[in-house]
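Structure, as structure tokens:
Only one protein chain is missing from this complex, and each of the others stays in its spot.
Up next, chain A:
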């Protein structure tokens, strides 16, 4: 960054200047671009001009118009106007985001959402000053294009365990909480309207209830934006977030119910039970639609082994279709999207390549980030632009009632919920839950959707909605971080999922299920276990390709972890970031005492071992160079000798890497090509040279693109298969035993092989060189 080189004060000034200039620079064309009117007059002239010239170019004879000189440079804006504008807006949004993080301390105490709204206000203001008509956040754009990526991102990466453990609480808050909020706010506002000034008297009960329904829903976008930055503990995060997602069903039903009947003017008693039924239909229907599409996506991904490139597309398309299909029937699109993401994730992840997985992850993050930014900016712009009708009473009362309703709702519901919960919610928790009930763009869009003819007070509603949104996002959003610190709420624990945890949690699950069975009652663990077994037996077989379907969870997890660690180490270069607390615990420390069995090998003392090791190491350095030309494998690699130097450099890194590797990973000596690994190899380089397995020779492929360790792990250790000693000596902790052994294969010194085996425990010294023929 050029900014980094400047001294501090000038860099800050530079940043501000940059931002200002940029703002002006983009806003003006944006403003000009956004308004169709200014170009309306120019366009016909231009097109006529174009037409005349175009024709003039082709055939002079057919056109008797004035012949101008052939225009070397043309200006034709109309045809690219729409994509141009969209791209410019997105660019603006992204550059804004970039700018915030350059400003040193701003992002730490102001949440991004606030900053973006401010930017939106500025942009809107500038557009107004320039005199153009500013774009408004059309509800269609919002609901069809901006909202789905955010929800899909949330649903795909939803942490299942905490979500399902707290599902009861979440549902209670989402459904009953939102209902309570809507009726409380709506009812009280009606009362206020009655006693308020004469403007307000005209607003009937139903519009008020509708307004209450719109304003009471906690918004997932705002919650995500704010809670992401405060790193609160998992339980609270999932409670507020889950609530914001699941209350969509309630909002949809109430909105349609009241909107429908607000026109008519009254609600009969028949409509109330119909409303209930509608709620279940909407919620469960949405989930069902999502489920169906999710299973379809999982099934499709089973067959994508040959077309890896479009795998992510299936994930996105099926989810989007789920959302749209749900919207067609006025079912809850959000719940459909969540259900789809949750259902398809485990199966898709088992089927697709590693790169596709990364692609999906990053595309989702990217889209949702862009959407979020755009939403907040547009909110700001719409605030400046939109028609407003300010009414002190109404707005202030709305604000107050929102807060009061939220607090009362949370406290009341928690009191009831705590009777059924094992982990009770403390007062601190309740406060955070209540405080985290942010409103956002969904409320605004729903308000915007109201048809003005049925709702003459729409402008006032919009003003009130915007005020509440601003209040919650700015005041609550900015103060929640200091409050969390002040109240010393438990923060998120940055624990990496370790293999130990996985083993223990599986064990615990089985244990608790077993105890429940002994007790004789079908509790929550029992059903979870039944679902897992059903999943394993039937569903996985259909939806997961090949051998992966039978892979037990523990092993899959282990592979995933190995892969992750390997990639991590390669990425950090191995050398630079060896942590100070690097553990020198290695396999030999934990080996159980060996039973004394007959070994063909003499017992070596430690000193001799060291000597032998040193000798071998120096020899190997020489032999590698010698063997390079006549080892069976390197014969093929000869044409690539130039790349050998690259290899040497990388070997340096690898040497450092294995030091750390040896502490974390073990190489199962008999480990065959597990489907995961082979797929990872295949997919990462379709042109990888796959050697035919020759008898007695380890198969080696080197894919320079992917980290070395997984391949090394793949190498079938032919030698170890042959020797029975394998059991006695425990696990060979080396990464590249096969390579070194392969060197010795050509010499076929049995003794040396055995020596290598007994020296395989890595001491503090790096192990012998690896021989890695460079194959494309």
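Following the convention adopted for this analysis, contacts are C-beta pairs under 8 Å (C-beta built on N, C-alpha and C of every residue); 3 or more make two chains touch, one makes a residue touch a chain; residues count from 1.
The criterion applied here is as follows: contacts and distances are computed from a predicted model.
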Considering only the chain that is not displayed, what protein name does its UniProt record carry among "Transporter", "Calcineurin B homologous protein 3", "Glucosamine-6-phosphate isomerase" or "Anaphase-promoting complex subunit 11"? "Calcineurin B homologous protein 3"
Identified contact with the non-displayed chain, of A:77, A:109, A:507 or A:538: A:507
Of the candidates A:69, A:195 or A:422, the residue in contact with the absent chain is A:422
If the hidden chain were put back, which residues of chain A would touch it? 422-424, 493, 495, 498-501, 503-504, 506-508, 510-521, 523-526, 533, 547, 550-552, 554-555, 558, 581, 583-593, 606, 663-672, 731, 761, 763-764
